[in-house]
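Data first, discussion second: the structure below is written as structure tokens.
One protein chain omitted, others in place.
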Amino acid sequence: MASRKAGRISRQKQLARFAPVLCAFAFLVAAPLFLDTPIISLITKVLCFSLLAMSVDIAFGYTGLWTFGHAAIFGVAAYTCAILLNGAHISSFWIIAPIGIVTAGVLSAIFASIAARSSGLYFLLITFALGQLVYSVAVQWKPVTHGNDGLWGIPYPRIGFSFDNVSYYYFTLAIVILCALLLHRFTKSPFGYSLVGIRENEVRARTMGYNTHLRKIVGFVVSGLFAGLAGILYLYFNGGIAPENVGMAASGMATIMVIIGGTGTLWGAFLGSGVVLLLQYFISLIAPSRWPIFLGAIFIATVFFARGGIFPRLVKLWQKVVRYGNTES
Amino acid sequence: MEILRVEEIFLAFGGLQVLQGISFTMKKGEKVALIGPNGAGKTTVLNVLTGLIAPQSGTINLLGHNITHWPTHARAPLGLSRSFQVSSLFPQLSVLSNVLLALHGIQGTSWHMLRAITAYRAKLDKADELLESVDLLSKRDIPARSLSHGEQRRLELILALASNPLVLLLDEPTAGLTGDESAALAEILRSPSNKDVAALFVAHDLDLVFTVAERILVLYYGTVMAEGTPEEIQANQSVREIYLGETKSA
Partner (left out) sequence: MSLLSGFSYGMVLFLLATGLSIVLGLMGVVNLAHGMLFMIGAYAGITVGNATGSFLLGILAGAISAGISGLIIERGFLRQLYKRELEQILVTFGFIYIITNLHLWFYGPYPRAGIVPSALRRAITIGRYDFSYYRLVVILLGAVLCAGLYWLQERTKIGAIIRAGMDDPETVYASGINLRNVNVGAFCFGALLAGFAGIVGAPVLGGVNATTGGDVIFVAIAVCIVGGAGSVQGALLGALLIGIITSVAEAYLPSAAIYMMYILMIIILVVKPSGIVGRAS
């Protein structure tokens, strides 16, 4: 029988490994008790974008597709729901949210079908152009989308429970954590691994029997579904949606969140979105119109100083701490 | 029992005629070596068989199916598998993950999205078995790119064997391996567990060729210039000329 280092990790060690995660979770759950409303709103926003960033990571970090139009997918779901709410006066969350998600899925399928034969830079340019087309529609189709003004006046979702700032925060937290766990399982599944295989060596994957073209599309659609959900959560949080959430600046920001946090790690995307949005918040307090300079500097600094992202470094750091703690005892 | 039939494959790149009327057959379990000078088109033959390049004319019949224009991924479930001359692994994934991907490739389980890839016990056991057979079990969790060259070639081989192929295409399987490692690889090919696997292997390593091959195809500038048992080929004058530069004795 093959000797397998199955690793009967002791309860203690297991706990130690996950301690930071548990602390973060506890913090998030308890946050409204000791943080002010604006900070809770900020964290809600971070949660929405972290879901977007995680979805980008699936396409970008795991599958290796340089997507630059994810904000369009995020936005399409939001716009669809806003239009259904304001225009068609359908107010049931359980009807419009799935429709929004499906719309996002359809758009991702379209994007991927057009772009999947290309890779790298060309994939980026195609998804960018497609994203810009969607942005143009948002700006131009004034009767439906109200152009640059956007669609506003969106109340909290009606699910037989009247939300406020704090309860919506918990709602978002619950959904995002659930999605994060689902996505995590996805990345550990045979399909998820096949996406990484495609990224690492597409030709080999094909000779092993993987229909790489189809899988890229399916993977992209999975990513798009979650991006759409993120858009819907954001719509309700924000009370509205505007073209600026759909364009290349937003797509670029989602991508940088993933890269800062660490591509292909999923949790890195979570971290990255937190870092970027928190920085944006605090810098905007001091120098509101100068934020883009800092954002640009962040882009550049990440490339030169944080290749591989923050999350893997934190993991290594924590592993060192745990090992040190173990040797002590 | 014939399982592979290749007929009149013609392939040109630009103005260069690379394959000119390649034809051969393979029987179940047969071990065939494909030899020839560099540039003769040996790897190209494998590329055409796996569908990475489309021929201009000719047919490939695998188990009665005309797979000539089938996409690469569609050929694997029929039992076609291939290893590459330059190790073609998934570098950042662990050795185990590499093998698991190979095992799931032609299975429906490859579409599962919610169950961990390591939760499929039968596949996990099979993976360990394969790793053990090439002495890589201890390197299970190391990223494939961290392996030594010889270890990578061994991994390369079991990735091709993982799917229990009926037709195994090997491109220079022993390139860069030591004498011992090559012999070990030859043993794997000749082992009874692989007796039903038809193998077509491209090789420059004549030791490997004469130990394992039951039949030899000699490729010379895009045509099968000679075909026969190892003894016949060794005795073949034209083959000796191109390989050993011998001229006809006066």
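Here the chain labels run A and B in written order, and each chain numbers its own residues starting at 1.
Keep this in mind: contacts are C-beta pairs under 8 Å (C-beta built on N, C-alpha and C of every residue); 3 or more make two chains touch, one makes a residue touch a chain.
All values derive from a computational prediction rather than experimental measurement.
**Q** Specify the shown partners of the omitted chain in the complete complex.
**A** Result for the missing chain's touching partners among shown chains: A.
**Q** Please pick, from A:P20, A:G252 or A:P312, the residue that touches the omitted chain in the full complex.
**A** For the chain that is not drawn, the touching residue is A:G252.
**Q** Based on the whole complex, identify which of A:I114, A:I283 or A:L314 touches the chain you can't see.
**A** Once the missing chain is taken into account, the touching residue is A:I114.
**Q** Consider the whole complex, including the chain that is not shown, and state which of A:Q140, A:S162, A:S284 or A:Q319 touches that chain.
**A** Missing-chain contact among the listed residues: A:Q140.
**Q** State which residues belonging to chain A touch the missing partner chain.
**A** Looking at chain A, the ones touching the missing chain are residues 66, 114, 117-118, 120-122, 124-126, 128-130, 132-133, 136, 139-140, 248, 252, 256, 259, 289-290, 292-293, 295-300, 302-304, 307.
Just so we're on the same page, only the chains that are shown with their structure count from here on.
**Q** Taking each chain's centre as the mean of its CA atoms, how far is chain A from chain B in angstrom?
**A** About 42 Å, centre to centre.
**Q** Within the complex, which stretch of chain B touches chain A?
**A** These residues of chain B touch chain A: 50, 52, 71-74, 76-77, 81-82, 84, 88-93, 97, 100-102, 104-106, 109-118, 120, 128-129, 131-132, 137, 141, 159, 163.
**Q** Quick check on the complex: what are the chain A residues that touch chain B?
**A** Listed in rising order, the residues are 2-5, 182, 185-186, 188-194, 196-197, 200-201, 203-212, 222.
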